[in-house]
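A single protein chain has been omitted; all remaining protein chains appear in their positions.
As written, the chain order gives the labels A and B, with residue 1 at the start of each chain.
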Amino acid sequence: MAQTLAPADASAPASAPSLSRYAGLLGAVLLVAFLAAFPHVVTSSYYVHLVIVIAIYAILILGLDIVVGYTGQVSLGHAGLFGVGAYAAAVLFLHFKLGLWWGILAGIGVTSAFGVLLAVPALRVTGPYLAMVTLAFGTIIQIFINELTPLTNGPLGITLPPARVLDFSLLGMQAPWGAAGRKLEFYYLTCAALLATIVVVNRVVRSPFGRAFEALRDSPIACDCMGVSVYRYKVYAFVISAALAGLAGALFAWSERYVAPNSYGFELTVLFLLAVTMGGRKSRAGPIIGAAIIVMMPNVLADIELVRIMAGIIAAAALVVGAMAFLRRRENRFALLVPIGLCLAFFPATLALQSVTDFRLTVFGLMILFVVYYLPDGIVGFVREVIPALRPAHTAEGKSLHAEGAALSAQSGGAGADPLLTVEQALMQFGGLKALAGVDLTVRPGTIHGLIGPNGSGKSTMMNVLTGIYKPTAGSVTLARAGGAKRLDGRTPSEIAASGVARTFQNVQLFREMTALENVLVGLHHSFRGNLFDAILGTPRRRREEREQRARAMAILDFVGLGPLAQVEARNLPYGKQRLLEIGRALALDPVLLLLDEPAAGLTAPDIAELTAIIRKIRDAGITVILIEHHMDVVMGLCDRVSVLDFGHKIAEGSARAVQEDPKVIEAYLGSPVADEETAHA
Amino acid sequence: MAILLQLIASGVAVGMIYAAIAFGYQLTFATSKTLNFGQGEALALGALFGLTLVPFIGYWLMIPLVLVFGFALGAVVERLGVRPAVKIKSEYGWIMATIALGIIFKNVAENVWGRDDLKFPSPLPETAIQVAGIRVLPMELLIVAGALLMMLAVEIFNRKSIWGKAVVATSNDIDAAGLMGINTQRVITLSYSISAMTAAFAGVLVAPVTLTGATMGAVLALKAFAVAIIGGLESGLGVIVGGLILGVAETLTGFYISTGYKDVPGLILLLVVLSLRPVGLFGKAVIKKV
Partner (left out) sequence: MLEVSGLSAGYGQIEVLHGLDFAVPKGQVVALIGSNGAGKTTTMRALSGMIRPRAGSIRLNGREIGGLDSYDVARFGLAHSPEGRRVFPTLSVEDNLTLGAFPRLTGSRPKGDVAADRDRAFELFPRLKERRTQLAGTLSGGEQQMLAMGRALMLRPEILLLDEPSMGLAPKLVEEVFRIIRQLKAEQVTMLLVEQFAMAALGVADHAYVLENGRIRFQGPAQQLRNDPAVRAAYLGGSH
């Protein structure tokens, strides 16, 4: 069922996706042309070497972007991984006299193994803890490299001969491109490696892997509940990133022909972070721009005249930006005074100093501060802001979006007699507090079952117990399945999701920086059969799967009424639509049981009507629904059966109408008039 | 045996330094859920600033000035590095910003005091003395006493003075503290000031027994973070235990294995603890609320 796409965002004209795609292709062509021609135009070997180093750094930073940009973690250990790659290659030569190609293989392999090692302590931590873990890791690597002298030659370092890229003597012939060409073999090898890295990273981030990385940054809890294991994908991210760092390290060793322990320390790791942030995260151009900046910056800073010229240019640019902001009366024009003032002050400072080299690190530090506060999306992000046509249409770039197939797989069920879900004597205790004090619940298939109760009655606790976020202190949760009954208590949220139980959250847990379509695609993760190599190589199987799942995801979006908004980032959707998207994402799991946690909270009346209609459609498709709600009208209108909780006990159960009239329920909600009488006479 | 006891005694002294720095991490993390990745540079700057003052006014008079210096430094870090990031709710922001400030401070220090390590004159005799049959350096005793005294002083401040209680209240529940009329922003700045002050003080305590220079703080700060993790970023006493464990493990490793590997036990301990118990040994497990 083909559908034409109506653009939802007026500022992104319909041609935008294709322009961004062409911009990407154009950039790639330009890059290849530039790299191919460069050494023939600029023949100085110094500059050729500079480009080699930029390319090598770019390879590493593209890998770093996966961890920093996509999974959103700060890694302070990448210089250490770089060092591992370099030393793997150097040690192979030192002890076994093995050359460049073996070095590259070892670099990738050994560093990937270290990536797994690093991932282990990094699994359960995040934020500053993760940063410290990576920093400790990097420091340990440096220490071991320094101390294991028999292996690494310690502080003296290892010297390597010129790299032998292609050995024509093996074939009994001369190099077709002559002696001059031979010198460039390493250069072209590095360029090829860079281009290969760009392709690989591109493929990975546009695959389910890339989506999983972003998902685990935006909401680890939702990830687990959608069946995407946070641990597993964190490991993948670290390993891929480490592999690229290892490749870069091995190339670096053979490029510089010397490795020493103190080159791979904290300073370098911070430079890498500066590069990825300044260039622009989540892009391919960003890391390359960032690499160029950090490699060329020391050279620029060494030349004081050049520094003064650049400072002058920066000051002039700042004046222009400031003047424009004030003339156009932009909102934040006063906030801009500080950075503009700093840029202006920089110029006279450079006039006063004779040499800036000693203050190189201060300059880097100031650049970091500047980027963190005023350029958080980097240069690439800034350019995209300013030129809306260049904004990427994410992983759904310009490909036709049409829905295909049924949104929901039909569930066998109907209003059967046997219960679908049985909860027996669920007890949930937190210290002395009994959030659930032995609750029984039976949910029949094909029904909408309401769970209500005043604040603190245990509804959300029950929800979390059912979906594996809490392990119940006692009691059992059993799900009836075709192959037999399955115990759910004690299982992880991932396992429960895989068993056919999906949920939405009280506070919306969407993957905010991903589009609506991508959010649903994450829900469809369970149906992807390909592995990482399929993704990297772009096999036909991978492409077919991607097409099919996109079509299915569009069908689901149509089902919840979000078809036209498929390309909009989740955080830009109106609140009511966000709630519907969460439901759509949950439906992608092909659940037999859907748990909705206060889906109507904060919705306006028309949104609520839309929501109720969709919930009915879901039930009609055979999916059983458990609904926690405070909006009584919603509950009364939808639910076949209602259970009422109070203080962790079930106090009533029955049809919606019966429960509404039950005096115990009224008392639970409104409080007891009887006690009130007594206090009035006290 | 005598050597073992001597090593343990040295380890205790080193451990107290770690505890003192870790104490600073706890303070800012408790009130603002952030910490200063440039804490090591605060320590180094404190030591270098003290070194400059000592020839003029001597060791003991230098201490209060270094405390004031550290206090001011902390406020600067908070204002420039932490506050803007917290306002835009960017974790990446304050991590990178405090790292950047640390780099800037280190670079400035290198330019002002040079890149070589300097000798800090010791206020106490540098020959070992016998205490309960163990040979210790008098300076090591001063380190232990000084660190304990400082942590005690902050604890007393927290318990007795109204602003100290405000700091504890902010750590417990920042919203409720605001309802009490407590200016929680000022409390956060105060906690950063106290944190940098303790780091600077640790700097002048440890400087006489080690080499003083712009780079002296970096690895110390990282290991102190290990101690803070082991102790749990919310608990007070745990850092002392953590510091002692780490300090003694280090001196023993340094002697029995090799000085090059001295720093390794702390770092490995950090990795192991975070792998097994992400909230630290003494931390409280957080109940997820969805």
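Just so it is clear, a residue touches a chain if its C-beta (ideal position, glycine included) is under 8 Å from a C-beta of that chain, and two chains touch if they have at least 3 such contacts.
No experiment lies behind these values; they were computed from the predicted model shown.
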**Study point:** Contact partner of the left-out chain, one of A:101, A:188, A:231 or A:669
**Key:** A:669
Review point. What residue numbers in chain A mark contact with the hidden partner chain?
Key: 454-456, 574-575, 578, 598, 601-602, 630-633, 635-636, 660, 665-666, 669-673, 675-676, 678-680, 682
Point to revise | Where the unshown chain meets chain B, residue by residue | key: 162-163, 165-166, 168-169, 171-173, 175-184
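Everything that follows uses one rule, which is that only the chains that are shown with their structure count from here on.
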Review point. Of all residues in chain A, which touch chain B in the complex?
Key: 72, 74, 120-121, 123-125, 127-129, 131-133, 135-137, 139-140, 143-144, 146-147, 221, 266-267, 270, 273, 277, 358-362, 364-366, 368-369, 372-373, 376, 430, 460, 464, 469-470, 505-507, 509
Point to revise | chain A-facing residues of chain B, complex | key: 34-35, 37, 80-81, 84-85, 90-93, 95-97, 99-104, 106-108, 110-111, 218-219, 222, 225-226, 229, 258, 260-261, 263-264, 267-268, 270-272, 274-275, 278, 287-288, 290
